[in-house]
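With one protein chain held back, the other chains of the complex are shown just where they sit.
Chain lettering (A and B) follows the sequence in which the chains are written, and residue indices restart at 1 in each chain.
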Amino acid sequence: MTLVTDMAGAAALVERRSFWKNRTVRRLLRHRSFMIGMALCLLVTVLAVLAPVISPFDPARMSIRNRFQLPSGTYWLGTDNLGRDIFSRIAWGARFSLAIGLGVVLLNAVFGVLLGALAGYYRRLDGILMRLADALMAFPSVLLAIGIAAAMGPSAMTAVISLAVVYIPRTARILRSSVLVVKEMEYVQASIGAGAHDIQILCRHILPNCMAPLIVQLSFVFAYAVLSEAVLSFLGLGSAPSVPSWGMMIAEGRSYIREAAWLTIFPGVAIAVTVLGLNLLGDGLRDVLDPRVKLHD
Amino acid sequence: MLAYALRRIAQAVPILFLVSLISFGIMQLVPGDPAAMLAGPNATPAELAQLRQNLGLDRSFLVQLGIFYGNLLHGDLGHSLILGQPVLETVIERSPISISLAIYSLVLTILFGISIGMVAAMRHNRILDQIAMVIALIGVSVPNFWLGLVMIVLFSVQLGWLPTGGYVPFTEDPLGWLRAATMPAVAMALMQIGLLARLTRSTMLEILGQDYIRTARAKGLRETTIIVRHAMSNVLMPIVTVIGMILSVLLSGSVIVETIFAVPGIGALLGNAILARDYPMIQGGLLFVASALLLLNIAVDLIYAWLDPRVRLQ
């Protein structure tokens, strides 16, 4: 999986003005794909938050007599090989997917910013940190995640940490590029010259100006995390068994794909819709925050 | 140029050292016992202990690490516990499979990614643009392992057009290779097509909005001429970099796609190795793949530097 890592791209995203200006919000609200993405994400979020309320069945409840039921009034999306309600499992699966995605994004925000800022600001740390990032990025990302996940055993925490390790180096690189650019700007140089404290300069002058590329990056990290979590769960390394997850549902349904395709189709659609929503959201953010490409003039 | 290349290769050495250290460390943390896997259902505790000793699994972390590096200096990546073959030999044997699949995927990606992106940019904000972007978005959103399963049912079972999987060497039967490799290549390419189409479109739009293109338009040149003569070369620059990245993603092999389509490539090999706790295979295999990818990245950077002389000055 490729993320934007080229320096020129990240640097161009850096803006002097603040992201939170009303103009930006207004432009986002007028941006079509942002709004569609927002709607899809809201849909999944509602599903996730209200899962205990809207699920007609306990997602773990088995009923062997009712296995392989086609979608119907009782079982909206049918039942699986153990007679569990697929809709309920998808709703609970949304919880898991979003929780993992959020966890990965949070870890990326914290450690990506920390490491990126340190590397960009302190030249002495730059070499070590970036070599470490290079080493982690030299691994094929899925293999790295599988290795870490196998080491830690299947759980939500495992999924979050293994995916965070994969994406943090990428986020850190983007932030570093932004910091490098902003650091050279006159007013930052001026405060350095005026003897301001490093932390003060970083927090007050540099980081606020790196927000735009970070937010865009994080929205895509969210999308990748949801996709990769499905891969891990598909391999049995993501979620604990009591927690339904979409990747796990596909893995369990694949044996029956010829005779009972709905076991596999619905969770796949759920993943695709979520990732699509996040991608559209990310596109919108990039269009609006990125001064380089004016797509809506 | 040579100095630049040498410097890049020198930089790669510590990275590879870190790579080997990380993969070694992770595998030491992984629970599970290859001896129990190999010993079968009737093993006695004494037999297991013996087997563990034979495999060198009873040695300490540092001793195992030392042996690994010692062998590495002789160009020996060790022996696979499960396959019984030398790791290097196995990896080299499997590489052509993943490489041919990656190249096929890359061709699909470039062909469809760039053309979809170009069409979208030239028909900016019109219906064709919308369709193209929806396709691209679906490409980046659909999980590839799911797509693989669905494609097997659709194209192999229902329509009977393509085999369900497996691998036929290109050198033995080019047509057979094409038939067997098409579904895995598409499954792997779809996401990259989406990414490249989106990148091509935005790069194109940016360039088409620039002054010199406006001037060309004002001179009354035909749109095709403008694109081919003036825009194209500038569009290609960023795309070359991205293609390098895409190739490295494709080359590292898709664990899941290779597994689903029963393709015995590098991805499936290393994925299995992790799941079967084949320590030497994982350590040696990851090091091999990481080195290959680093070399590839250096090559891409060199091409980039050759295309754009400004890079060399940095």
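In this section, a residue touches a chain if its C-beta (ideal position, glycine included) is under 8 Å from a C-beta of that chain, and two chains touch if they have at least 3 such contacts.
We take it that contacts and distances are computed from a predicted model.
Student: One chain isn't displayed here; going by UniProt, is it "Peptide/nickel transport system substrate-binding protein", "Thiazole synthase", "Oxidoreductase" or "Succinate dehydrogenase / fumarate reductase membrane anchor subunit"?
Tutor: "Peptide/nickel transport system substrate-binding protein"
Student: Kindly name the visible chains that come into contact with the excluded chain.
Tutor: When the entire complex is considered, the left-out chain reaches A, B.
Student: For the full complex, which residue in B:103, B:153 or B:236 touches the chain that was left out?
Tutor: If we include the chain that is not displayed, B:153 is the one touching it.
Student: Just to verify: which one of B:13, B:37, B:63 or B:107 makes contact with the chain not shown?
Tutor: Missing-chain contact among the listed residues: B:37.
Student: Looking beyond the chains shown, say which of B:5, B:83, B:135 or B:303 touches the absent one.
Tutor: B:83
Student: What residues on chain B make contact with the chain left out of this view?
Tutor: 30-34, 36-48, 54, 82-85, 90, 93, 149, 152-153, 156-157, 160, 163-167, 259-264, 268-269, 272, 275-277
Student: May I ask you to list the residues on chain A that touch the chain which is not drawn?
Tutor: Here the touching residues of chain A are 62, 64, 67-68, 81-82, 150, 153-154, 236-237, 240-242, 248, 251-252, 254-260.
We adopt the following convention: only the chains that are shown with their structure count from here on.
Student: For chain B, which residues are in contact with chain A within the complex?
Tutor: 11, 14-16, 18-19, 22-23, 26-27, 29-32, 137-138, 140-143, 145-147, 149-150, 152-153, 157, 191-192, 195, 198, 202, 205-206, 209, 238, 241-242, 245-246, 249, 252-256, 267, 270-271, 274-275, 282, 286, 289-290, 293-294
Student: In the complex formed with chain B, which residues of chain A make contact?
Tutor: 1-2, 5-6, 131-132, 134-136, 138-140, 142-143, 146-148, 150-153, 223, 227, 230-231, 234-235, 247, 250, 254, 257-258, 261, 264-265, 267-268, 271-273, 275-276, 279-280, 283, 292-295
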